[in-house]
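Note sheet for the following structure.
What you see is the complex with one protein chain gone and the rest in place.
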Amino acid sequence: MMPEISLELILYTTALGLISIGLAGVVLSRHLFRMVLALVIAEAGANLMLVLAGYRWDAVAPILTTLGEHPPMVDPVPQAMVLTAIVIGVGIQALAVSILIRIRQRYGTLDRSQVAERMDAEIADTAGIPRDVSQESPLGERPLPSLPDSTVEIRGGHS
Amino acid sequence: MRNLTSLLFAGGLGFMLLAIASGLDFGAPPMLVGGAIQSTAPQETGATNIVTSVVLGYRGIDTLGELSILFAAAAAAGLVLGRRHTTAGTLTEGGFVLKHGGAMLFPLLMTIGFYIIFHGHLTPGGGFQGGVILAAAFFLPLLARPGARLHHGMLSVIEGFAGSSFILIGLAALSEGEAFLQPMLVQDTLGQLVSAGTLPLLYLAVGLKVGAELAGLLSHLAQTESEV
Partner (left out) sequence: MTQIELWMVMLLALMVLSAAVMVLLVKNHIAAVAAASVVSLGLALLFVLMRAPDVAMTEAAVGAGLSSLILALALRRLGLWRVDGVKTQVNLIKAKGEGHQDA
């Protein structure tokens, strides 16, 4: 006898909702730390999805409690996969966080567009080419820098 | 505008995935591999926890790959964070409760961590969960006394020893003419602590490696104070 709101719908909505919320957070957030958190959520949703793939009605956990004949069990293979995925996830997360710490030390900010801007400026300075005007600021705001001809060629070749 | 399109993208993706997922028959997986493993695992590996049989027996080499990924991630994090700064003078000591509670919790955490590792083939649990608890046990004194240091050389030795013993157990199976990491010494005594052959040893190696790695990572994160 199935209840009206099926279990299936709730669980799939949870898993896919977590994935969508995480992806939306990755795309939307301006702060890099929030982006890492969103990634963690998306990963949790993917893990739940994998466990759901192995679920079986009226089954028990895949652990033998009696010798001989045992009741039907849920699929152990996705569970083993999720087990390793969670631990890998925390390793990746630690790596991401340490990269954030380095970014903060280097550029002094964690705002996504500011970091990109300063990174571009640094790359341009190191390469000895003039800095690009930021893509997010309107062109009419300030006059374009008057460039010597030689550097214009370099920029043209660069882009 | 950009936010709106991003939201639309995420919502549309979720809806599309939901539409696809509603086509799957929930609660009745075909279980071709899973069913075969369930019927043969207790005899082949001697472990009552079938997930453990899958993690260490049927997909042992996958676990080895997972351990190497974790090692690479921890090593890269240590590399990115760079050298340690001395911050012993700047951080304040923990309060009375934190200090003495930490000291009292340490043996309990060690006990429960090793319990979970050693019973990984009988009950839920195993090397990963127990290893994380061991890492927490070693990290707790650092919270109470920020000046304290974990012995990083010792951690590296434990980690290397555990990792190489995992591979050596696999190679031992190879030298017996079996497949790499195939469980050996299987006695058919289901449910005993000493059973399931080499699986508890493999899980012990996994637990020590995970614990040492994560403890080193945590102390690294805690000790290198930012200069900004």
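All chains are identified by letter, namely A and B, in their written order; residue positions are counted from 1 within each chain.
Here, contacts are C-beta pairs under 8 Å (C-beta built on N, C-alpha and C of every residue); 3 or more make two chains touch, one makes a residue touch a chain.
All values derive from a computational prediction rather than experimental measurement.
Of the residues listed, B:Phe114, B:Phe128 or B:Phe166, which one is in contact with the missing chain?
Reading the full complex, the residue touching the unseen chain is B:Phe128.
Mind listing the chain B residues that contact the chain we can't see here?
Against the missing chain, chain B presents residues 49, 51-52, 90, 92-95, 116, 124-126, 128-129, 132-133, 135-136, 139, 214, 217-218, 221-222, 224-226, 228.
Please identify, in ascending order, the residues of chain A that touch the omitted chain?
3, 5, 7, 10-11, 13-14, 17-18, 21-22, 24-25, 28-29, 33-34, 36-38, 40-41, 44, 47-48, 51-52, 54-55, 57-63, 73-74, 79-80, 82-83, 86-87, 89-90, 93-94, 97-98, 100-101, 104, 110
One rule holds in what follows: only the chains that are shown with their structure count from here on.
Touching residues of chain A toward chain B in the complex: what are they?
For chain A paired with chain B, touching residues are 7-9, 11-13, 15-17, 19-21, 23-24, 27-28, 49, 52-57, 61-65, 67, 73, 75-77, 79-80, 83-84, 86-88, 90-92, 94-95, 97-99, 101-102, 104-105, 108.
Report the residues of chain B in contact with chain A in the complex, numbered from low to high.
Per the touch definition, chain B meets chain A at residues 3, 6-7, 9-11, 13-14, 17-18, 21-22, 24, 26-29, 31, 33-34, 37-38, 42, 48-51, 53-55, 59, 62-63, 66, 69-70, 73-74, 76-78, 80-82, 123-124, 128, 190-191, 210, 214, 217, 221, 226-228.
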